[in-house]
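Apart from one protein chain that is not included, each protein chain of the complex appears where it belongs.
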Amino acid sequence: MSSGLVNPVCLERVADACGGKLIGDPAATVFSVSSLEDATPDSLTFMVDSSKLAENHGINPGVILLKPEDSGLFSGPRIVVADPYLAYATVSELFATGFKEIGVHSSAVIDPSVSLGSNVRVGAHAVIAAHCQLGDGVSVGANTVIERDCSVGADSVIDSSVTIYTNTRIGMRCRISSGAVLGASGFGYAPDGHSWRRIEQLGGVRIGDDVDIGANTTIDRGTIGDTLIGHRVKLDNLIHIAHNVKVGDDTIMAACVGIAGSADIGKRCRIGGRSSINGHIIIVDDVVLHALAFVTKSITVVGEYTSAVPAQPARQWRRTLAHLNRLDKLVERIKKTGNKND
Amino acid sequence: MSSGLVNPVCLERVADACGGKLIGDPAATVFSVSSLEDATPDSLTFMVDSSKLAENHGINPGVILLKPEDSGLFSGPRIVVADPYLAYATVSELFATGFKEIGVHSSAVIDPSVSLGSNVRVGAHAVIAAHCQLGDGVSVGANTVIERDCSVGADSVIDSSVTIYTNTRIGMRCRISSGAVLGASGFGYAPDGHSWRRIEQLGGVRIGDDVDIGANTTIDRGTIGDTLIGHRVKLDNLIHIAHNVKVGDDTIMAACVGIAGSADIGKRCRIGGRSSINGHIIIVDDVVLHALAFVTKSITVVGEYTSAVPAQPARQWRRTLAHLNRLDKLVERIKKTGNKND
Partner (left out) sequence: MSSGLVNPVCLERVADACGGKLIGDPAATVFSVSSLEDATPDSLTFMVDSSKLAENHGINPGVILLKPEDSGLFSGPRIVVADPYLAYATVSELFATGFKEIGVHSSAVIDPSVSLGSNVRVGAHAVIAAHCQLGDGVSVGANTVIERDCSVGADSVIDSSVTIYTNTRIGMRCRISSGAVLGASGFGYAPDGHSWRRIEQLGGVRIGDDVDIGANTTIDRGTIGDTLIGHRVKLDNLIHIAHNVKVGDDTIMAACVGIAGSADIGKRCRIGGRSSINGHIIIVDDVVLHALAFVTKSITVVGEYTSAVPAQPARQWRRTLAHLNRLDKLVERIKKTGNKND
């Protein structure tokens, strides 16, 4: 169970937020969210699947979000909704303890040419360089650096210790987690006969609205044009997105994905953790990559793709590997055997 | 050979620290640690395996840690111990050049509500927000950010440029390397029919005593409860630990491991580099994962697990891959051949 500050929320507000029907006292309050098994009279919980109830009988939540057909299973305060999990997602933000005091910390260094919207928050030791534009309600965390000529759309939250290079444009309502680096120089070199000649990366990064970017994820700036992240894209932690990549709207990527330069990923794709996508690959809309998929050719047909090998006992895998590395000889032998029989 | 500051240490202190028997002058000093082949009269070295001596004859170390049965192989200063490698690990910290001046740098921003123990160090431009508690002897590096309602146990060392989100609890004697991000928002979304609805992550992170966390490693906060890292866990660099993961005491992970949400890893596991563990997986105590293992099912039996393919010449692997992708037809053919013979 988590500790920390709590935030009382009345049941009427919960029901309003998720559009559900409240059965119970609208003025009663809950203080936190809990799983079904940890439910207490002070917490809100939710039930997606009533078969889970058997192992949790006797629970007494402050309020429970549940489906119409399950409403009769509880006599206490409840909110009836079509999709309890989505309703839980929707109301979860009511319980976030908001620390975002308005105002600019006196230790922040903000160039006089920066344009700040209303209700902007800038944390201690943040640095915002010349000609940046921050929209209304933007929050910038402590020790974050925003270099020249960047813009951040209204109500976006840049957490602490983020680094944003020159010429990065971020949409509205985005959330950038700590350690993320946006707009670093892409990896571009031309061979000069002896070694590698650096190609100056002259483009920027453009990020749509409602984009989330995870901790320590890196998105390089474009070589000539911009690296493009569409609207509502969700990126987990430790993802690498190289220069000139395009990611379509509503695409979601789990942690540790790596995408090489100029790859063009469609809309509504779901990219599993630790997937790798080669440079200049095109992936159409609605493709699903399972975890650890390694995409080496463009994907033109919607579907699920994979290439990962699940772990197994080491001895067994060693035997399989040995067979795999002798497949050549095996095939040879079969051909011989086959021929004898033909 | 490394340069930098040096720290004279007398042999008596070395012998005391590792509980060994010194043969030589207790007041003599050494200034550094070296490998067997780079040993000098100013350095301490150690010998695990006396067969290495042949290629290093004539060396003249300031002192050598060695096993009882090898004591007669040297006439110079030596310390006899049962396990020379462990003894070397133990005494290595005597040679660390301690730069940790006590005190809080005047440029650090520390909220008045923060509780600081005695002998605390806070580096330049560090930011420590409201209601944090730092135990005795804690060190916080330059430019590190600790958000509200966090605690750090006695004698823990948080290096420079670390980011610690709200509601993170760190035990005693931990070491957190630069770029680590503890408590960022986990990757939780509910589909809303069109796109992805963010689920506010309301839990925290709880880290035991004697835990080491490597550079640029990320540990997300829990969705409802806390993400839990046990005592004496050691995490290398660039590891991803998602929300609600549990890692048991004494488990160790090499670099680039990725663990998806709610996985539950046992005690004393050894997780090889770049291993991947799916969400909601359970792994029992004492399991060993080789490098690059991809765990897709819970592991209930102690043992070693793997699924990696070692690199080989590209042409050879291409041939094997071609066979692999035709296994279907090969099996077909064998069945036919077999049937003819049956």
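Some points to look at:
Order of writing sets the labels: A and B. Residues in every chain begin at 1.
Operating definition for what follows: a residue touches a chain if its C-beta (ideal position, glycine included) is under 8 Å from a C-beta of that chain, and two chains touch if they have at least 3 such contacts.
Remember, predicted model here, so these are calculated numbers, not experimental data.
Across A:R13, A:H280 or A:R319, the single residue that touches the chain missing here is A:R319. The chain not shown here is touched by just one of A:T163, A:S177 or A:T251, and that residue is A:T163. Touch with the chain that is not drawn comes from one residue among B:A124, B:A154 or B:A190, which is B:A124. From the options A:A82, A:I102 or A:I224, the residue with contact to the chain not on display is A:I224.
Note that of B:L73, B:A130, B:A190 or B:A255, the residue touching the chain absent from this view is B:A255.
Taking the whole complex into account, chain A touches the unshown chain at residues 107, 109, 125, 127, 129-130, 143, 145, 147-149, 161, 163, 165-167, 169, 179, 181, 184-185, 187-192, 194-200, 202-204, 216, 218, 220, 222, 224-226, 238, 240, 242, 256, 258, 260, 276, 278, 289-290, 293-297, 303-307, 309-310, 312, 319-320, 323-324, 330, 333-334, 337, 340-341.
One chain is missing from the display, and on chain B it is touched by residues 1-5, 32-35, 38, 83, 85-86, 88-90, 92-93, 95-97, 99, 105, 107, 123-125, 141-143, 159-161, 175, 177-179, 210, 212, 214-216, 232, 234, 236-238, 250, 252, 254-256, 273-274, 291-292, 308-315, 317-318, 321, 324-325, 327-328, 330-331, 334, 337-338, 341.
Heads up, the rule we're going with is that only the chains that are shown with their structure count from here on.
Centres computed as Cα averages put chain A at a distance of 26 Å from chain B.
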